[in-house]
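Left out: one protein chain. Kept in place: all the others.
Now for chain A:
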Amino acid sequence: MNENLFASFITPTMMGLPIVMLIIMFPSILFPSPNRLINNRLISLQQWLVQLTSKQMLAIHNYKGQTWALMLMSLILFIGSTNLLGLLPHSFTPTTQLSMNLGMAIPLWAGTVITGFRHKTKASLAHFLPQGTPIPLIPMLVVIETISLFIQPMALAVRLTANITAGHLLMHLIGGATLALTNITVPAALITFIILILLTILEFAVALIQAYVFTLLVSLYLHDNT
């Protein structure tokens, strides 16, 4: 059982060719680009969602931060759609791979930090020491703030990986338990099945929430630095 539990997290290959690139690029065909002033239902719905999300997310930023609008919106759309597609049976979720999440988190975080250091050097350095610190604590606090700064991209990546992976693993386990219990006691299998349904609803929510949290944190780091 150990092997087939983690089998869905292996990067898929078909006859030796890695098709993981195709799977990563697949969500992009589900978002067609609008050509006309008034489009079909799918594009209109997506436009409405994107406008709603972008207004809410970019409200806190100044002019400099709002130049990141395209980046943040494509980030939330990509992570949200990838997580939701991973809930389909037998599918592979790229966001379960730590390599990919680190590849998203580190450049974005580094971009915000470098922007802050380039344009507001004094304010960025001042973040390393909170206001009102007692003088004997200053050296230790600078070290702690530096560590907390460098942990930000790791936390971003690991949070997304762990949430999605844990959810998928739980669904596998509880689904397997339901199947095994149907031969033994049907009422217990029914209860387990209800738990599985509730967990699936939770996973839908988690897929969207994690995308939102990732993007929100990147935008907060940006807000600190612009």
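Assume a contact is a pair of C-beta atoms (placed from the backbone, for glycine too) under 8 Å apart; a residue touches a chain by one contact, two chains touch by 3 or more; residues count from 1.
One rule holds in what follows: contacts and distances are computed from a predicted model.
J.: UniProt names the one chain left off this complex as which of "ATP synthase F(0) complex subunit f, mitochondrial", "Exosome complex component RRP45", "LYR motif-containing protein 4-like" or "UDP-arabinopyranose mutase"?
T.: "ATP synthase F(0) complex subunit f, mitochondrial"
J.: Of A:Ile19, A:Leu129 or A:Leu208, which residue touches the hidden chain?
T.: In the complete complex, the chain left out is touched by residue A:Ile19.
J.: Tell me which of A:Leu37, A:Ala59 or A:Leu88 is the one touching the absent chain.
T.: Only one of A:Leu37, A:Ala59 or A:Leu88 touches the chain omitted from view, namely A:Leu88.
J.: With the missing chain put back, one of A:Ala7, A:Leu37 or A:Ile135 would touch it. Which one?
T.: A:Ala7
J.: May I ask you to list the residues on chain A that touch the chain which is not drawn?
T.: Touching the missing chain: residues 1, 4, 7-8, 12, 14, 19, 26, 29-30, 32, 40-42, 85, 88-92.
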